[in-house]
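Everything below concerns the one structure shown next.
Only a single protein chain was left out; the remaining protein chains are all shown in position.
For reference, chains read A and B in written order, and residue numbers begin at 1 within each chain.
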Amino acid sequence: MGLELKGLKKVLGGRVIIDDLNLRVEPGEMISLLGPSGCGKTTTLRMIAGFLTVDSGKILVSGKDVTDLGPEKRPSAMVFQNYALWPHMTVSKNVAYPLKIKGLSKESIAEKVEAALSLVNLLHHKDSRPGRISGGEQQRVALARALVQEPSILLLDEPLSNLDAKLREKVREDIRQLQRRLAITTVIVTHDQEEALSISDRVAVMNNGKIEQFSTPHDLYNAPATEYVATFIGSLNRFEGDLIDGLIQPGNYVIGVRPEDITISTESRAGSYSGVVELIIPRGHFYEVVVRREDATFRAFLNINVPLVGAQVFVSINKALRYFDGKLVA
Amino acid sequence: MISLRSKRNSEGSLAKKGERPSSHVRPGVLGLALSLPPLLLVGVFIGLPILIGLTFSLGFTAGPNRVISIIGQQIHKKSHWWGTLQAYSDVLHDSRFRGDLVLTIFVTVLSTTLVLLLALAIALYQRLIGGRKASVLVTLSIVPLFVPVVISAWAIHTFYGGDGFMRTFFSHFGINFPTLTSTPSAIVIGTVWTSLPFAILMISSGLQAIPDALIESAKDCGASSLRVIANILIPLAKTPIIIAGSFTSIGILGSFTIPLFLGPNQPTMLGVEISNFFGSYNRPQQSLVMAFIVFAIASGIAVMYVRSNVKSAKESGRL
Partner (left out) sequence: MLKKFKFGRIGINLFIGLLALFILGPIFWLAVHAFAVDWHYPDLYPSGVTLHWWSKVFLDSALSTAIRNSLIISPIVVILSMVICLPAAYAAGRMNYFGRKAFMIGVFSANSFPKIGLFAAIATLYYALNLMGTFLGVVIVQLLGTIIYMTWIPAAAFAAVPRNLEEAARDAGANKFTVFRTITLRMAMPGILVAIVMSFLASFDEAQGSYLVGAPAIYTMPTEMYSLVQNYPIQVAAVFSILLALPSVLLLGLARKHIMGGQLAEGFQLK
């Protein structure tokens, strides 16, 4: 078992932030803790790293109980959100620091630092100061510094949030490739579901200190276990009632329909709704089409046969998720 | 009220906080003009006396130095066009002065070291552990700021004096606590007492400015608290520590009231000796010579402060 969290509980400022949290991560797996701010994901990460004490429960890394160890003794290495590079040290010295503490020889340190910096393609900046390199480069230094420790667990705190959009995609790929190559158990904290889905083996969707679902991106999207997960991951058309013969009827359920499961046609047919196209939002390679009726709004994704704004169209639902009391039912 | 004029003027466009706009002619002239009053004040009442005092110390006795030259004794008049070094020679060969100089430097170094160690200890405790006990320590350290120096000197005198608290308290245990007043130890106690607040304020604010993440990342790399202090905290707080050290040592170097109340008669700190020579012994020229020697030492320390400031501003990219 790469990482195991058993029954974790944490109270901060009188509020219960985390209650009875359980998680098992396979060795070499890359998982994300995903959720909005305040859901407890950062608290959980900091408990794994050792910066927060655990009120009750256990943390095991590679089978060893590390719950009572301070951060300096844990086999984990963290890449901080703002990189936390020491401004008075060069890039090499930053990366060398953990090795210096271990007491390795100068030659050994130089060798390992060089290896780490080449891994992230920053050898040319080894004598630069952090203040003089770009944000993306700083992050790579932080990553090198974590990897040079050969940790059992790699922790990444919102690794992409400070980067601009184009850079984000590239860095995402780089991190994923690196992690696959080194096969280090990795936990990422993020609030961006696209980020989580694109690079994780599994994602733990968190809400109010609890993990609502811990699955592969595919299962999270296609079979979200709770209404919360369905709304958080991807877009969702939400209706109250029941879906019978493709039409929304009064009922006790909450019906969720993914935008790509909605068809828009210029002809009416059985089980379709009429409506007027209110808005067309270009999304690059597809369009988001908003159709409005007095009693409902539908959002659909289309990339061909896109109607014009104001056109009268007919909407049919092909597939839906049904939730009772927040949980997925057949 | 809606202004029809253009929205951005030439001076302030898009400057970020703390940035200065590039120097145009008008702000430059305006800036100089606004700085004139204090500049003149400092120039006339500090710069000028220092210059005149310097000339007097070198033996120029005419003009503004005429009155003092008549009043004072043992005045050496200039023997070359640039003056004379006789007064300086007098002072440097004076055994009394030498004793004072040694004492002054000794007390300054010792007190500054003690102040910095104490302030560092308290500020580090506050930064790394924090909590109410840390706040109590910091608040205690700031108390001397509230007390005028004259009173501090007197209060410390009565506390450590012949019938002061220390001797009173220990006499009840049969211990004969030494009378510390009129000894260099009392001067050290007094200067540490009065210098602590500023040092704590500077060093504590310097340490507080270091983000938690820099400490946590060091721990994540395996650093113990001791290592964090040595490798991360102290280097990053270098500038405030140097500022505290400079201010403290410059202040103690020229101090007058504390050594007057608490120190021995001989040797004493140079501040007291300067006053003695000017007043009681009526040797104003030698008094000024001593003042310039102290100023030379203080300037050396001040240069260190400015250089450290400039260096740190360069490194962080501000200059």
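Things to note:
By definition in this document, a contact is a pair of C-beta atoms (placed from the backbone, for glycine too) under 8 Å apart; a residue touches a chain by one contact, two chains touch by 3 or more.
Remember, it's a predicted structure, so these values are computed and weren't measured experimentally.
Partner chains of the missing chain, restricted to those shown and counted over the full complex, are B.
Screening B:Val102, B:Val150 or B:Ala230 against the full complex identifies B:Val150 as the residue touching the chain left out. Residue B:Ser275 is the one among B:Thr113, B:Ser224 or B:Ser275 that touches the chain not shown. The set of subunit B residues touching the chain not shown comprises 1-3, 7-9, 12-23, 27-32, 34-39, 41-42, 45-50, 52-53, 56, 63-68, 71, 122, 125, 133, 136-138, 140-152, 154-160, 162-165, 167-169, 171-172, 193, 196, 198, 201-202, 204-206, 239-240, 243, 247, 250, 253-254, 256-257, 260-261, 270-272, 274-275, 278-279, 284, 287-288, 290-292, 294-295, 298-299, 301-302, 306, 309-310, 313, 318.
We take it that only the chains that are shown with their structure count from here on.
We define each chain's centre as the mean of its Cα atoms; on that basis subunit A and subunit B are separated by 54 Å. Interface of subunit A with subunit B (complex): residues 49-51, 70-73, 76-78, 80-82, 84-88, 97-98, 101-102, 129, 131-132, 142, 145-146, 149.
Interface residues of subunit B facing subunit A in the complex, by the touch rule stated above, are 211, 213-214, 216-224, 227, 231-232, 235-236, 315-317.
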